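A protein chain is absent from this complex, but the other protein chains hold their places.
Moving on to subunit A:
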């Protein structure tokens, strides 16, 4: 049964009554009609468009924040229509839920029709085979049984009657179509399940440091609504080393070629430690939880000595990359324990420092060949860290505290960048900053998504079934035997596939007309 026929049959079930049931039936029928499906598909595609034009919170939160800053009124309006969260918005959900309801309404009647058809025998031969789109006649003493046998050999489903054979093939087409649409439903369910029971988080780890998979250890943690803190896989690892290689010559000089993070992994508390080399495209998997290497950068190591000669800070400071091709990075060192006053530094890290003709310095290469640190500013005063408000590690102080700091060193006061082992003394005996070494940091994404394997299975199923559905044609062949003449007729029930069928039909006629002995 073609779609149109099915719809006509549904529509012919009688006029819509005006009662509640009638309206319900009418709504359901309209919703599940092919035209509605078509319109909903359109809306589905159209509704996705703003998701690529307007920055999305889930993809690029920084851009959203930027928009709020540049044009607050527009951003308000965007937010009112959930345009920053298109794919989790109410209206987007409305469209796909309608579409999938329509889909269910489509699948159910088609499946039952299909099951009935599977059990039904091929229809009896029409009276006049020569009027079919494909027909042939030859004389021979082919029997009905022999014709049926030969057609069965060609994997036709066959029915015989008095002097005729009816055969049909290509049921997989409809199977494919149904399985495809059901797989789409399955895919939706799998994705939904994954987003409820899965989580995702990001964390930055410096060489030498470790990570244990607990909610508190993440810099950013995005759990599904059904995730509890106990459900996190209890693994841990330590970053022992990080290595990156870069193109050293030619036009693409400085481009990253490859990088690896060397981990020592504990799959569970108390389990034996094992080494693992984490690379891009090669995540670490522990019981379905995946750890991905997303990015990397430099964490120069500093020692800050305060005015009283005590070490007020010592350790690596992760720097933000300011210029990706050269890994020129900006760093902030804070020493809130410094006495008599807190100390803070704004620094720039140059992995491969080279002097320029104008006397300034710049990084010429992303690898740490000649690592140096420029002191952009040193400050004393209250860094505003005791206010209890969360603070960015990439910002020296909140704006209101920043203006109250006392500058100790600014800009050109330290003309030459510091190399490893060098230090700069602060004026008036306020203290000292030493650059003692270079470490690297990595950013990781850790994700658990219980829906990803089912989603893959359904997606694969959808691909295979759509290929079946689109390439297989449904075809019927009839044979009529009468007084030593054999008439053969055939047609395809799939639009546009007649070209290929002509050849197949010729083949079938050949097989049927061949002598018994060499018939295959």
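As a convention for this text, contacts are C-beta pairs under 8 Å (C-beta built on N, C-alpha and C of every residue); 3 or more make two chains touch, one makes a residue touch a chain; residues count from 1.
Basically, contacts and distances are computed from a predicted model.
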item: Protein name (UniProt record) of the chain left out of view, among "Acetyl-coenzyme A carboxylase carboxyl transferase subunit alpha", "Cytochrome c assembly protein domain-containing protein", "Na(+)/H(+) antiporter subunit F" or "Protocatechuate 3,4-dioxygenase subunit beta"; value: "Cytochrome c assembly protein domain-containing protein"
item: Absent-chain contact - pick from A:30, A:66, A:406 or A:463; value: A:463
item: Contact with the hidden chain (one of A:49, A:97 or A:393); value: A:49
item: Touching the absent chain when the full complex is considered, from A:21, A:65, A:229 or A:257; value: A:257
item: Where the unshown chain meets subunit A, residue by residue; value: 1-5, 7, 34-35, 37-38, 41-42, 44-45, 48-49, 51-53, 56, 58-59, 86-87, 123, 126-128, 131-134, 191, 200, 247, 250-252, 255-259, 279-283, 290, 292, 294, 445-447, 449, 452, 455-456, 459-460, 462-463, 466-467, 470-471, 476, 491-499, 501-502
